[in-house]
Structure formats: structure tokens, C-alpha cells
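For this depiction, one protein chain was excluded, whereas all remaining protein chains were kept in their positions.
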Amino acid sequence: MTERIIFYILAFIMIVFSLMSVTSTKIIRSAIYLLGVLMATAGLYFLFNLNFLGAIQLTVYAGGIMVLIVIAILLTHHVGFGLPVPDKKHMILGWLAAMIGITISFFQFTTHTFKPKIGNLDDRVSKMGADMLHYGDGGFVLPFEVISILLLAGIIAAITIAKGGIPHLKKRLKSGQPTTVSSSTKKQ
Amino acid sequence: MNWSYTIWIPLLPFLSFVINGVLYNRLPKKLSGVIGTSALGVAALLSYLTAGRYFFGTTSAEGYQPILAWQSTWMHITDKLAIDMGVYLDPISIMMLVVVTTISFLVHLYSVGYMSEEEGRNRYFAWLGLFSFSMLGLVLAPNLVQTYMFWELVGVSSFLLIGYYYDKPSAVRAALKAFIVTRFADVFFLIGILLYSYYSGSFKFEDLNNIAAIQAANSSIPVFMGLSALTWGLMLIFVGGAGKSAMFPLHIWLPDAMEGPTPVSALIHAATMVVAGVYLVARLFPAFHGSDDGFALHVVAVVGTFSSLFAAIIAMTQMDIKRVLAFSTMSQIGYMMMGLGVSGYGEEGLGYTASMFHLFTHAAFKALLFLGAGAIIHAVHSNSLKDMGGLRKYMPMTNITFLIACLAISGVPPFAGFFSKDMILEAAYEHNKLIYFTGYITAGLTAFYMFRIYFMAFWGRNRDYDHKPHDPVWSMKIPLIVLAAGSVVLGLLPFNEWVTSDLRPLHIHFDMMMAAASVGIGVIGIITAYLLYRKPSDAPDKISHSLGFVYKTVKNKFYMDELYLGIMREVILKRIAAPVAWFDRHIVDGTMNLIGNTTVGLSKGIKRIQSGDFQVYAFGILIAVIFFVVLFNYFIPTI
Partner (left out) sequence: MNWIDIVTIMRDEWSIIGILILLLAGEILVDKKQLSMLIPIAIGLFVLHTAMSFIPGDKATLFGGMYRTNEMMHFMKAILNVAVLIILFQSYDWVKTTLLPNGMANAFYMLLFAVLSGMYFLISAGDFIMFFIGFELSTLPIAAMAAFQLKEMRSTEAGIKLVLLAGLASGIMLYGISLMYAVTGTLYFDGFLSAYYHEPLLVFGFILFLSGLAFKISLVPFHFWAPDVYEGAPIAITSLLSVVSKAASVFILMILLLTVFKDLSDAWKMVLYILAVLTMTIGNLFALRQTNMKRFLAFSSIAQAGFILLGILAGGAVGAATVIYFVLIYVFTNLGAFGVIQAIKDESGKEDMTDYTGLYRTNPKLSLVLVLALFSLAGIPPVAGFFGKFFLFSAAAGKGYYILLIIAVINVTISLYYYLLPIRAMLLRTSDTPIPTTKSGNMMRIGLLICVAGIMILGLYSPVYSFVLGLTQSWL
């Protein structure tokens, strides 16, 4: 029973923080709300006795990645930088779409009987490390390696774009002009 | 007997195309015509040889048997189904072989003189070679896929030939129009092929025509609106044929296509490409005849008969000599379709033989008319009948050959047209009286409008010409003489022995009364034209004036072009394209502008990346996802 209550509390925190993260007009606040979501997720892992995963979630996501995001924001924008308030029509339509999606998902979940996964979830560090490098059944060496290529490609792409500097973008950012072509020049 | 040499008949024009096309700029100016003409000359000789050997060497009690002279499997689709390329010889393909190579040879020869002043003759001869190649490939096809491929190739090469004068906007427009209209028809053709061959399980003509076997192999062929899928397939195939053969209501491209060089019109729009539709129906005749008691054949008959009358009426009012000939072609092809449509099979297959016979003789005299008109245009430098008159004094040779052609098309004995036309009318009389009378009246109209242009051009008003017109050079005269000779004697060929629906000789009897009646109406037409146009008078103008509205409607070709344009504008542009454009402008662009305007004051910097089109697009994608999810989870439970 206690577990259940804790679960709902964590879930509630996640939903609220997600919503605030998406709707906030201050980019730095969005980042902070996201941190809340990630930490609540870590809480869920602890709740399910997946201690190692929880720890990873805290250190890597809530720690490392969030710090990166915050630093990136601080470097590229003024701290109080505000996003434009979206158009009313768009807000309504967006909410509508989200609501329909949520409703459908809700009905789908409630009508489906989930079967619990049977078996002991072993999340010891040594086991995970072995799985990562294991290339037989149940091993993850291939995706692990391919992800490293993805990361490599991401780094190359980021460096190239940054080195190329997108000079006009910087200039426009400084002078406060719009960064993309205006719609009147678009042909369709 | 060895027939494999026949593969060279299409390949020779192809070689001419390759040589003239590749050595485009490097070839001496005179040589291109020589290459093309000699290639076609040899091809024509080979066709005569083939015809001689086939018709005199292979007779048996079973009649003439089709011969697969050459074949190569070209593409395996499945284990059972394959596309072959081949050369298929049977009476009608050999007849077409003779027609196409002869006319093409004569047109090549004629063009040497006609095009002597034009630039880019090499290109012209290259396209002519390509066209002849594709037409021969179409004629010799042993299966529907090869037919379709060459059918399209014929379309492409005629597109290039009609648009030969590419600096003339009207020619370019005409080329495009011809291509689009025929392609539109070909769409139905393709569906028809797929539909029909799905049930026959083969593309080969032997299998396609064996309708009893197809019905036996498919226990349940779907029926739609009372007609079997086979009949629907055949009718769709006929739509393709009607497009190429300029049958109503797909005829609108033919008059405009006259913008091409006149020899091209003689080749494409008189003797070869436009009869491809007739040839196609004849190719599949047993299937047309056997499916649903020949319902599809009735459609052919009705469309042919109506087109024939329709075109003849319009032809009476046109002032452009080539357009009169164009409508005349449409009318005569309608005749051929009518002949096929009223025909039975075997002993009752008079219409079939008559139709093929008419195709054969028509090729001669219509090509002659076009080439003669070309000589006149060459001499007068105008297409309009108003600029002509009294030409008989200046161009005696052209005068005589043109007169022969006019007599032939009017059905005056003993010229070629008389025999074939009479046979068609006889077949129609036995089949359906209404069709017969329509054809009968059309025959009279034909005689009238042909002699109308004859008298207007060669008699009528004498006028002073800036340049004195004269008979053309010899390379242009020879084709005229050859074709004139053909228009006189070809009617005497024993066609009923050779070309019949069941490949066995057909016994025909000659009905004196019927012949007299059809000659009679032809003579009436000629006399009327003589009275009205022999001497310059204002009688024709008075008559047309008194007809007023009717005359105007006919002169404007019953406003068919305007009708199509109207449909295009009203339905396609307004009803379909406009809403799309509206959506484009208002929903897509509009939302973007809206966003742009509302946020301009608020944002600094990265405005539209976060609130621009991206949001609209993302929203669109989300809506699509939701649509499919709702559809499949709640409205169409698939499980």
C-alpha cells in the first residue's frame, strides 16, 4: 500500500513537472523542471528495487546531462531569456491533440491486461557490464557499439556546424532579426 | 520456310534513326535523306517479298497460319508469365507491313524535296526513322506488352515530329495536346491490358483471342453492370485505340496536329499511326467478337459510325485544306471501325475484311491527298483554301493525281475506294439499317467536301500569285504518281482471299443495287460541289449565311475544344486544383503568416524556429497519427 502511494506521488510529480517544462516560457526554468522529471524517474527505479539503474539515472541524467544543458543555455542565451508566447489557436489545437492522445492511451491501458514479467531482475553492476560486452543471446555489444558510431557522428556534425560557425545566425541573433526566411518568400 | 530475315524490316529504319541521330551535326546535309530513304526502300522491298511468299506460298486447307518469325524471351515476370519480343506474321500484320513501309518510303522520298530548305533535316529524318521503327514494331508485335511499348514509342516519336517546328508556339502546343490526349487514352489501355491479361494469364495474342479457353480456365469471372470483366477490359483497350485513332470524343488532337510538316501528316495522320486503333481492334477481333455476344464490338460500331458522320459534317465547313483532310481521315477511320463493329466471324466476317481492305486503300489515297496538299502548300505558301484557286493551269500533274485521290475517296468506280467502301456498306446493311444509312449519308458528304476542296483549289477563281506556282520537283512527283497508280488499281486485289477474320478465304457476292446506290450518292455529292464551287460565286456564302447558328456551330467543330477547355478550367482547375491551392495558401502559408505577424513584436531572435511552420507541421503529423489510431482502434476493428 505504501508502495502504491509513493508511486502515485512520484507519477504526479513527473506529470506536473513535464507540463511545466513544456509550457514555461523561460528556457532556464524549463531545464530545471526537466531535472525534476528525471529525478522522479530515478525515484521510480529505486521503488522497484533497481538500485543501480536509479543511481545511473541520477548521476548521468540528473547530474551530467542536466548540467550540460544548463551550461549550454547559460552560454548561448541571457539567463532571463524568454520564449514567445504561442499563438492562442495553436495552444488550443495543441492541447486538443494532447488530450485526445491522452484519452486514447488511457482507454487503451485500462482495457489491456498487462502480464507481469516473471523472473528475477538482476541489476548488479558486474552483470550489466558483462551483458554490454556479451555477443551471444541477450548480449548488447552490437547496439552498444553502433550507438558509439551514432555519438561519433553527432560529435562530428556538431563540431563541423560550430566550426563553420553559422556566421549569419550569430549576426542575426545579435541584431535581433528573425533567423529564418519569412514565409512570404516561400513557394509551394 | 525461313522467315527470320523479317526482323530487319523494323531494324532498318532504326538504323537510319541511329545514324541520323548520332551523326547529327557531322553528316553532310544531303546524305541524311538518302540514308533514310534507302533504308525504308530496302525495308519496303523486304515487306513485298514477305507478302509474296506468305500469300502465295503458305496456303493450306486451314487457311493462312500465323508465323512467329522471330522471338526472344525478354523478361520473366513469374515462372509462367514472361514478356516476349518477337515478329508475328499473319495476314493483317503483313498487310500493315506493306502499308507502313511503302508509305514511309514514299514520304521519305517526298521529304527530300519538301524539306530541302529546312534547317535540321538530319533531326527530321532521324525522327522519321524512329517513327517508322516504332510503327513496325507495333504492327509486328506478338503480344500486348510489346504492342503497348511500341504504341507509346509511336506516341513519343509523333510528339517529336508534330513539334518539329519548335519555334512555332502553335506547333508546340499541338504536339503537347496530341501527346496528352493520346496518353490519357493510353491510361485506359494499360488498365485494360492488366485487367484482360489477368484473366487470360498471358499477353500473347493467341491466348488472348482464345476466349473460350479463358472462360474455361476462370470459373468465375466477375460481372460488373451486367458485363464480364473481359468485356470491360476490351472496352478499356478500345479507349486506347480510340485515342490514337482520333475517335469521338478523343479526336480533338488530330486537327491541331496538322501543325507538323505536311509529309509527316501524310505518314502519321493518314496511313499509319491513326489506324493503329483499327489495327488493335482487328488484332483482338475474336476476343471482341466472342465476349458477351460482342457487346464491345457494338460499342466499336457505334463510336465508329458516329465519329464518321460527325467528322464529315465538320469537314464541309473548314477552310484550312489540311484540317479538311484531318477530319476526312477521322471520318474514314470511323468507317473502318464501323466495318469491324458490324462484322461477324468466319463466313459472316465480311465487315472485317472490308474494314482491312478500306484501311489498305485509304492509306494510298489519303497519303496521296496529303502529299498533294503538301505540294499545293509548298507552291502557294498557305494552308488556307481562300488563298488558292485555278491551280490546275500551274500544277497539271498535281491536279490529276489529286483528282484521282478525290474520286477514290468518293467511291467512284473503278477507283480503289469504291470497292472497299462498298464492301463496308454492304456489311453494315446486313447488320443494322441505321448504321448503314448513317454510313450512306456520310459517303455522300465525303464526296461533297472532297470535291469542295478540289474545286476551290484547282478551279474556282483565277488569281494572280506572287510566285508562280508550279509542279513540285521529281522527288516529290514520284510519290504522287506511285500513290495515284495505287489508288486506281489497288481495289482489284482479291482481299477476301487473303485477309479474313478466320484466316480462311471468304466468299463474297457483289450486290449490284447496293453498289449503284452508293455510287449514286457519291455522284450527287460531287455534282453539288461542282455546282457550288466550280465557278466563283457567292452561293456557298449565302447558304452558310442562311444556316446561321448551325453553320457557326459546325465550323467551330461543335465547340468540342471549348468544351474540353471548359471542363479543364471549371472542374480540374476550380474544383480540384483550386482547393489544393487554397489549402496551400491559407492553411499552410496563412498559418505561417499569422504566426509571423502575431509574434513579430514579442520575439527577439529565434522566433520562427520555435513557433513557425515547425509547429504547424508537427501538429499535422500528430493529427495524422491520431486519425489512424482512432480509425483502427475504434472504427475499423481489424481483429
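Which chain is which? They are A and B, in the order written, and residues in each are numbered from 1.
The rule is short, and it goes like this: contacts are C-beta pairs under 8 Å (C-beta built on N, C-alpha and C of every residue); 3 or more make two chains touch, one makes a residue touch a chain.
The structure presented is a predicted model; accordingly, all values stated were derived computationally and were not measured.
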Chains still shown that are in contact with the chain withheld from the display: A, B
Of A:A11, A:L47 or A:L152, the one touching the omitted chain in the full complex: A:L152
In subunit B, positions touching the absent partner: 73-78, 83, 145, 148-149, 152-153, 156, 163, 166-167, 172, 175-176, 179-180, 183-184, 187, 190-191, 194-195, 198, 576-577, 580-581, 584, 609, 613-614, 616-618, 620-625, 628-629, 632-633, 636-639
Residues of subunit A in contact with the chain not shown: 104-105, 108-109, 111-112, 114-115, 117, 135-143, 146-147, 149-150, 152-154, 156-161, 163-169, 179-181, 186-188
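Keep this in mind: only the chains that are shown with their structure count from here on.
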Subunit B to subunit A touching residues, read off their complex: 584, 588-589, 592-596, 598-599, 602-613, 615, 619, 622-623, 626, 629-630, 633
Of subunit A, residues touching subunit B in the complex: 83-87, 89-90, 93-94, 97, 100-101, 104, 108, 172-173, 176, 178-180, 182-184, 186, 188
